[in-house]
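For this depiction, one protein chain was excluded, whereas all remaining protein chains were kept in their positions.
Right after this comes chain A.
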Amino acid sequence: MAEKFDHLEEHLEKFVENIRQLGIIVSDFQPSSQAGLNQKLNFIVTGLQDIDKCRQQLHDITVPLEVFEYIDQGRNPQLYTKECLERALAKNEQVKGKIDTMKKFKSLLIQELSKVFPEDMAKYWSIWGEDHPPS
């Protein structure tokens, strides 16, 4: 899977370098530069063809739209990954806290109900029997 990303990255780097060199030629154009300009223009077309071929290998890759917002703002897209991981960890801790609190509440409730309503709780345990989930 990393290979197809490497191929695409390589083609994109070559394409960007080609465009940069084209910009240098155009910034101070000379008559002798015409042949080089024509060559660079054809390299642009072949570069786009190569990038288009890479598209078929990456049709199953999905990118979240939020990453594009980071790029449009000029921010590092790795910050999106970092914030996703932080948010996942925070939510994980929050849910774990809720589960632990509910477990404690259940055990405490059963304990107190057994003190106040012993007969009903005996019926309760007899109904659940072995099906009662571990607290």
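As a convention for this text, a residue touches a chain if its C-beta (ideal position, glycine included) is under 8 Å from a C-beta of that chain, and two chains touch if they have at least 3 such contacts; residues count from 1.
One rule holds for everything that comes next: contacts and distances are computed from a predicted model.
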UniProt protein name of the chain not shown, from "VPS33A core subunit of CORVET and HOPS complexes", "V-type proton ATPase subunit", "Large ribosomal subunit protein mL40" or "Mediator of RNA polymerase II transcription subunit 19": "Mediator of RNA polymerase II transcription subunit 19"
Absent chain, residues of chain A that touch it: 13, 16, 20, 23-24, 26-31, 34, 37-38, 41-42, 45-46, 48-49, 52, 65, 68-69, 71-79, 81-82, 85-86, 88-89, 91-92, 94-96, 98-100, 108-109, 112-113, 116-117, 119-120, 123-124, 126-131, 133
